[in-house]
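A single protein chain has been omitted from the complex, and every remaining protein chain is retained in its original position.
Going by the order they are written in, the chains are A and B; count residues from 1 in each one.
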Amino acid sequence: MKTPSSATINTLAALGLALAATLVVLFFAGAPPLTTLAVLFGGGLDSTASLLKTFSSFIPLFLCATALLATYAAGLWNIGVEGQITLGAVCAAGFLRLPDPATFPPALALALALGAAFAGGALWALLAGALRVYGRVHEIFSGLGLNFAATGVTLWLILGPWKRSGMASLSGTEPLPEAFRLPGFAGKPASMVGVALAVAAFGLVVWGLTRTTWGLKLAAVRQNLKAARLIGLSPRRRLLEAMGLCGGLAGLAGGLLVTGLYHRLIPSISGNFGYTAILAVLMVSLVPAFVPVACFFFAVLLAGAVQLPMALELDSSLSGVIQGVLVLAFLAAGRMGIGGRLTGDRT
Amino acid sequence: MDVFLSHITKRYGRILANDGVDVALKPGRIHGLLGENGAGKSTLMRVLAGHVMCDDGFIEVDGTRHAGLTPTGAMDLGIGMLSQDPLDFPPLAAWENFTLGGRPRTRRQARDRLAELSAGLGFSLRPDDPVERFTVAERQQLELTRLMDANVRLLILDEPTTGISPEQKDILFRILREFAADQGRIVILVTHKLAEAQELCHEVLVMRRGRMAGRFESPYDAGLLLETMFGPQAAQAAEEPEIAGLAARKAVGVCASAQASDRAGGGPPLAELAEVSFSDEKSALPPVSLTLRPGEVVGVAGVAGGGQELFLRGLTGLARVRGGRFLLGGQDMRGQGVTGLSRAGVHFLPASRMEEGLFPGLSLADHARLGFPAEKGDIRDLFVRRFVERFHVPNQPAAPAASLSGGNQQRLLLSLIPDNTRLLVAESPTRGLDVASCAQVWEHLHALAAQGTAVVFSSEDLDEILARSGRILVFYNRRLAADAPAAGLTVRDLGRHMTGRTAAGAPQSAAWACNRKS
Partner (left out) sequence: MDVFAATLAAVLFAGAPLALAALGETLSERAGVINLSVDGTVLFSAMAAFVAARVTGDAWLGMLGGALAGACVAGVLALVGLGLRAPILAVGFILTLLCRDLAYFLGHAHARQPGPELGVWTIPVLSDIPFLGTVIGRQSPVVYVSIVAAAAASFFLYRTRAGLRLRAAGESPRAAFARGIPVERLKVLYCLAGGAFSGLAGAAYSLGVKPGWGHPQGAEGAGWIALAIVIFGGWRPSRVVLGAYFFALIQVMGIHLQDSLPGLSSTLFQIAPFPVMILTLLFINIRRSGRFRDAVQNVPLLGRLAGKPPAGAPGALAGVLDQDAA
């Protein structure tokens, strides 16, 4: 039998640690461990309907995780990705208020809406980027501040200028006309367009980061900003480019959420996809190849967690707990070098 | 106090910094620890002072063996070290620096004790000022005072004379002599300067490549010392006189500034500064006016903190230009940052090579690609051609920059200098380098100057400045104190400018050089 590699052992150790920690949490909550885990993991996989629901979480997660690979490559902590998703959604929803659904070609409208979403997210990210590059404000703070600002903007729009005719409701704006909705799949709001965009974006970003000089420049800026300046790599421009790209893709995810899933603008439309994407990317230590797997895994958890309140009277934030525990476990296992010690592999 | 170091071994990765070193230290004596950069002197002292644990061997103090010391343990035994980089706390006040790590004292007690001890040593230190406002010499004095308070009996000084003026060095040496004579204490002076060892030390220990290479009693044979330090190619050392020191130069009969580039070309000036004031977060220089010619080699000297660092960084755009006119090749450079000046042909070699100049995790080939983005085609060709053949960068294109030694880091930095560089600003280009690397660096810098590039460099080694420059600028107290051709200047002259006294009277270098321990 082939000895498993140290990486595999690390992964197994991490999963074991995470499982143990989860069981402890479940114990404290007084929740039945096996049933809870079954609902959590099965809930996203047990039927076609739930699989499609998993997919509709997977698409925005995957897009955002791809986006974050760009900013992490440049050494940026783009916590503001949540707000970028939101602004993308706002721009898409806003754009679609303009054309007449009866006469305007729907495909064009949707394409332009998604373009607006990309632009909106990119601009929001560039705002944080400019604060960092010209104002030396760390992007963690500007990102967070802009996240809250984006939430505020959304709420104001939903309860104000864009409110539903009749009464303002926290359930969102007026739903989009049929023509302006992304075609679903098997009757469910999971769009092939979204999948295609996400996969294309992933391929593009990974190629850009690993095979182009631009990607090398980003890596250099991340490693040593001062040296990058001295060698003529224009670190300011690189940082802004990375932020713009990341924000654009995140905004695109927001646009897909509006046009493909919710079909209207709702409060908290970003739904923590941004933060979850950060966790996914951290869990796989920024290795691009594993990003889709991590995103899918987290999407399964998200879909399953939604059923927890109904099935077991537990709060759905359990999925977030498990995600956090998992990432920590992977970080810890990696640092402890368990795999290395067991296999004698010193790399 | 009797101290023995027995078979001390210390490894850093693949490098054997100390290889089975045995040393016997005798009470009442000043020991010199000589060796070129990289010989292992600092490592050995860090082991002795408890900053670093050795991999093998032990230290015996007054009959008791210690397999490894901690800083506290060493202090308890009476071993204290004055490190090369001041290990103090810049924003904290002098009295706070004094009392940290020592016995518990109230603020008043600490201030009183500091005043008492420092006065006894002949220092005057302001107790409430933050140490960051002190000069290097004052910081050293504070450290010494603190070590005296802790009743140090074995005092190690690691390259204490870099960054202080010759007069301050004399004061230090006097104190060391008195210290050693008092109750059989021990002093170890780590230096790469032969002249200092000859002047001060009762005996000299020479290290080479991690081993103890020889032990000599005063009076010393300079040639033999050089040979032990550098190996049989002592003749090579004679060519690099700034490494061996002024006295050694005299000993081997080489005269000063043989290679200074007087080729400051005619024609239009390269750069003109008219009442230009450079400033950064901490300080600002008053307006400076000078002209740089193509092909000039200008050495910039000054006590650490004297302003020369700010001046160099201002030339490259890293510090702000406030006021005045800064012309480069006729174009106004005010308001241009690093990018603008870089495009105009200014290039900077930082002293902290890895922290400011290179990318530790990227490979050498990656550096090549980043440094020469216009080159299409296989990067390996470019790498071999420009980096390996021209500058002797190790031919390992996939190796990360972090794996390079100091000398190779500097070679890499040199290879990255763009072709269109008209003004090269180099901070301490040979700091920490061994003799062979030093020579190669200067070979290249002189070649650049011959092609018309102006080279402005700073160095803490006055001998290097005298030997290599055609023109010298001296900064004192954040002002340009002197701007003169190098020919005819001596170390004493420089020292006077560096401490604010203009050169007057005949240079006393000859007398100083002859002042050996007899």
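Definition applied: contacts are C-beta pairs under 8 Å (C-beta built on N, C-alpha and C of every residue); 3 or more make two chains touch, one makes a residue touch a chain.
Being a predicted model, the structure only gives us computed values, none of them experimental.
Trainee: Of B:Ala24, B:Met53, B:Ala67 or B:Leu87, which one is in contact with the hidden chain?
Mentor: Going through B:Ala24, B:Met53, B:Ala67 or B:Leu87 one by one, B:Leu87 is the residue touching the chain not shown.
Trainee: So one chain is hidden, and I want to know which residue out of A:Gly172, A:Gly194, A:Pro235 or A:Gly271 touches that hidden chain in the complete assembly.
Mentor: If we include the chain that is not displayed, A:Pro235 is the one touching it.
Trainee: On chain B, where is the contact patch with the chain that was removed from view?
Mentor: 49, 51, 70-72, 75, 81, 83, 87-92, 96, 99-101, 104, 279-281, 284, 320, 322
Trainee: Take the complete complex as the reference. Which residues in chain A touch the chain that isn't displayed?
Mentor: Residues 25, 28-30, 77, 79, 131-133, 135-138, 140-142, 144-149, 151-152, 155-156, 159-160, 225-226, 229, 235-236, 239, 275, 278-279, 282, 313-315, 317-321, 323-325, 327-328, 331-332, 334-336 of chain A touch the chain that is not shown.
Quick note on the criterion: only the chains that are shown with their structure count from here on.
Trainee: Any idea which chain B residues touch chain A in the complex?
Mentor: 338-339, 342-343, 347-348, 350, 355-362, 366, 369-371, 373, 416, 418
Trainee: Give the list of chain A residues in touch with chain B in this complex.
Mentor: Touch residues, chain A against chain B: 213, 216-217, 219-220, 223-224, 226-234.
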